[in-house]
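Note that one protein chain of the assembly has been removed; the remaining protein chains are unaltered in position.
A and B are the chain letters, set down in written order, and residue numbers restart from 1 in every chain.
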Amino acid sequence: MNKWKLLLPLFVCMLAVGCWNRVELNEIGIVSATGVDWKDGNWVLSYQVVIPQAISGMSGVGGGSAASVNVFSTKAEGFRAAISKASQETSRRLYFSHNQIVIVGQEAARKGMAPLFETYLRNHDARETVSVFLSKGSARHMLEQLIPLEKIPGAAIQRMITNEEINSSTYRQMTIHQVLLDLMGATKATGIPGLVVSGSRESMNRADKLSQTNTPSKVRLFDLGLISEDKLVGWISGEESQGVMWLKNHVKRAVIPFACTEEAKGQKSSSIRIIHAETKLRPEPSGGKWIMHVDAKAVGTLMEYNCGGDLSKPAQVEKAEKFIEAEITSIMQKGWKAVRKYRTDVVGFGNVIHKKYPKQWAEAKDNWTELFPQTTLKITVRVKLNSAGMSGSGFKSEQEKRRS
Amino acid sequence: MNKKNAGPLTPLSPSLHANAEAIRNRFGGSCDIVVRFFRSDAAPDRELAIIYVSGIVDAETINESVMEPLMSLKLPQHAYVKGGKLLEALRNCVVSIGSIKDVSTLEEALQCLTDGLCVIMADGSPAALIAEVCGGEQRGVTIPQTQTVIRGPQHGFVENIRVNISLIRRIIRSSDLHIQMHKIGRQTHSNVAVLYLHGTADESIVKEVYRRLAAIDIDGVLETGYIEEFIQDETFTLFPTLLNSERPDTVAAALLEGRVAIMVDGTPLVLMAPTTFFTFFQSPEDYYQRFDIASFVRIIRYAAYVVAMLLPALYIAVTTYHQEMLPTTLLISLAAQREGIPFPGLIEALLMEMTFEVLREAGLRMPRAIGPAISIVGALVLGQSAVQAGIVSAGMVIIVSFTAISNFVMPEFNMAATSRIIRFVYMLMAGVFGFFGIFISVLFTLIHLTSLRSFGVPYMSPLAPGPTKQGIWRDVFIRLPWWAIVLRPLDLSLRNPKRRPNGRKPPAQRHSDKP
């Protein structure tokens, strides 16, 4: 048999040279989160490496016997150079494919995140589904924090943002992919949620601290960092961030407290749960400048209503809807003001204009940073209450009715 | 059949004693040759003899149907029978046996003796009378050992070819069932029967079977396996190109589908040809159960086959090359298991697979009584303790066990055996190249599979090449209800491709619920 004679040497040299890429599971260090800092002209990369035995629960790990992750840093002038230095201080090959989040320290973000994106585009094991966060302090400090209820802090932060995105839409999960899409798009700007360690100054970096019922400090989402080109240009607050989300049509579900006036002033004692929202942007050129028609529609359920009036009457429902519309308009206005201040088009007006008026955009795009803040916003909001909840007029008004 | 060993034929001599002596000498004086001289009233002046091989004849038949009529015969008219006419008279009027014939050479007589027939000779006649008195001890028809079904006939073939043929005859009661007998084996002179359904089976395939059988020259045929290796199209393949079964219903079904069956005396296993890859995934029970469950089970079988071939290789590839494919939590728990395991994944897998193969072979060969001991050793010592001792990881034990169990799902043992060998090739390739290695080896397997043929029928039909007729698919991956399976499954230019007329099932009488 001729072909067997041919196959044999093939097989032999195959086995003789074999197994180039082989890595056993106990030879890799699974990185669950990465931190990027800039310090004294060097990139400092921090890694949160999972310790599998501490997690898989074979040895009955309880509250605080051993930390489930280990954090360490390396530094070098280049990004990958820093990563490769890791082999000088760890016995295992760092494995980034299961990395869940990247936290960029404030300093590093102001310096510019281009090397980070470059790394993600060029390397196969770096995945664009990783969530990006900015950190108000150093990124490494964030990685060191243990999070109650969770074994792997990196995965926990990732789940935190998913939860936030789905349930209150103040911040949006920004994966590297989305950041790249925004930064390479027409406007070259985006917003990335920030992280802080709130509470006391005490760091949650010891497993035995989790054995208490309350933790002195915790990691939380805080503020939205505005990125232009590849640099951090400023922070806007959570409330303003929500306005940006409304403008960008990223609101999925949210709870919005509102006041009993149509000017959105006063005590916000009532609230609505938005279950569906959609924002449409329609640009209109007006003498070298732009008018942006923002058309938002929202459907929601009343959760709490302290404005009096009988909600079983349609007129009263319409009134309530007006209150909410006013509130949403004011949220958007706040967001818009904040963004305008930084001249960063994170709301993507430029994109919309590019799609609709490609020719005019070609003229406008060079001095868009100047034109953008001069855009006039025309906001119309339409809220539909599809349910006033399970009670009609409300506790207080019913009480008053009895009294009279 | 055996023209090659037909030397010069020796005619029988007229002397009875010379003949008897010659037969004895040819057998080297073997003790089981019975030669009994006697005289009969039919021809009182001439000595008669009956010769047979004890143990393979039915002694009772000889006594009742041969000896007794001969010896107790007192009819005067037979006294006139003289010379050469004596044997003819005996055949016509005395010996009360259905199958009887004359032979005139010593070699023929010897052949008949070893076939379990008895030879009656008379002094003065250079010929012998052969009466069929086959019998002797043999196994009765019992439940098939290797292919069991829950619903369906519960009898299996035995070692006797005549019984086996009768079992088929009882199922297919048609004159179209043609059976040709051949003798193969210089020494064993085994009976080999070729069965086919005339008008349904492809004539060219039947002829090809004859041609290939005729070309066999070997000293003995003990099992259909001998025949299989001689007549299969491709020797250097891991895939069986002939189906075998010990179930009469399976063979009958194959005949109805236009296949040719080959039986060998002395074994309960019957060969069927031509066979395609997909035939091996069809259990007889598929056709007895409801079609929905049968289809479901059949899909499971295909899946199990893929699992049995690929699962260990995939595990090796994923854990040593493509860790990114695992969900994070799974990766972490697998990584935790692997802490402290001394062997690389490939070696660990090979070790466990080899252990399993040894266990399995031991389970087959050992005496029945110590069966439980093997399972205890296998399950406890090799499974649990190996994991606790940290020599293999728990994940690997799960993988190996599931692979093994998947292998047992296959209804045909020889196809299951294929996956046992190929698995190791895949594992090696996965260990060296990860997924790329698996891809390449599967690709080679596919190319090989499509180049195979069984008696001219492409092995992967009707998938590749695709079906030439609409409707062949109805009994490949799933089984549609019987009334929808119109065509015979073999994609051949059969003379009679339809097994039933087109159309739906006969409508049932509708009973109205209204009063």
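By definition in this document, a contact is a pair of C-beta atoms (placed from the backbone, for glycine too) under 8 Å apart; a residue touches a chain by one contact, two chains touch by 3 or more.
In the analysis below, contacts and distances are computed from a predicted model.
**Student:** Please identify the absent chain by the protein name in its UniProt record; candidates are "Spore germination protein KB", "Cytochrome bc1 complex Rieske iron-sulfur subunit", "Response regulator transcription factor" or "Multidrug resistance protein MdtA".
**Tutor:** UniProt lists the chain that is not shown as "Spore germination protein KB".
**Student:** Can you list the shown chains that the absent chain is in touch with?
**Tutor:** A, B
**Student:** Looking at B:144, B:240, B:434 or B:489, which makes contact with the chain not pictured?
**Tutor:** The single option touching the absent chain is B:434.
**Student:** Of the residues listed, A:180, A:255 or A:317, which one is in contact with the missing chain?
**Tutor:** Of the listed residues, the one touching the omitted chain is A:180.
**Student:** One chain is left out of this view; which of A:66, A:121 or A:166 touches it in the full complex?
**Tutor:** Checking the options A:66, A:121 or A:166, the one contacting the hidden chain is A:121.
**Student:** Among B:89, B:362 or B:463, which one touches the chain that has been omitted from the display?
**Tutor:** Only one listed residue reaches the unshown chain, and that is B:463.
**Student:** Which residues does chain A use to touch the chain missing from this display?
**Tutor:** Touching the chain left out of view, chain A contributes residues 3, 6-7, 10, 13-14, 17, 20-21, 97, 121, 124, 127-129, 175, 177, 180-181, 184-185, 351, 354-356, 358.
**Student:** Kindly note down the residues of chain B that lie in touch with the hidden chain.
**Tutor:** For chain B, the residues touching the absent chain are 321-322, 324-325, 327, 433-436, 439-440, 443-444, 446-447, 449-451, 458, 460, 463-466, 468.
In this section, only the chains that are shown with their structure count from here on.
**Student:** Roughly how far is chain A from chain B, going centre to centre by Cα mean, in whole Å?
**Tutor:** 67
**Student:** Across the complex, what residues on chain B touch chain A?
**Tutor:** Listed in rising order, the residues of chain B that touch chain A are 236, 319-321, 323-324, 328, 331-341, 344-346, 428, 431-434.
**Student:** For the complex, which residues does chain A have touching chain B?
**Tutor:** Residues of chain A touching chain B: 1, 4, 14-15, 18-19, 21-26, 28, 30, 32, 50, 52-53, 55-56, 58, 95, 97-98, 100, 125, 127, 152, 155.
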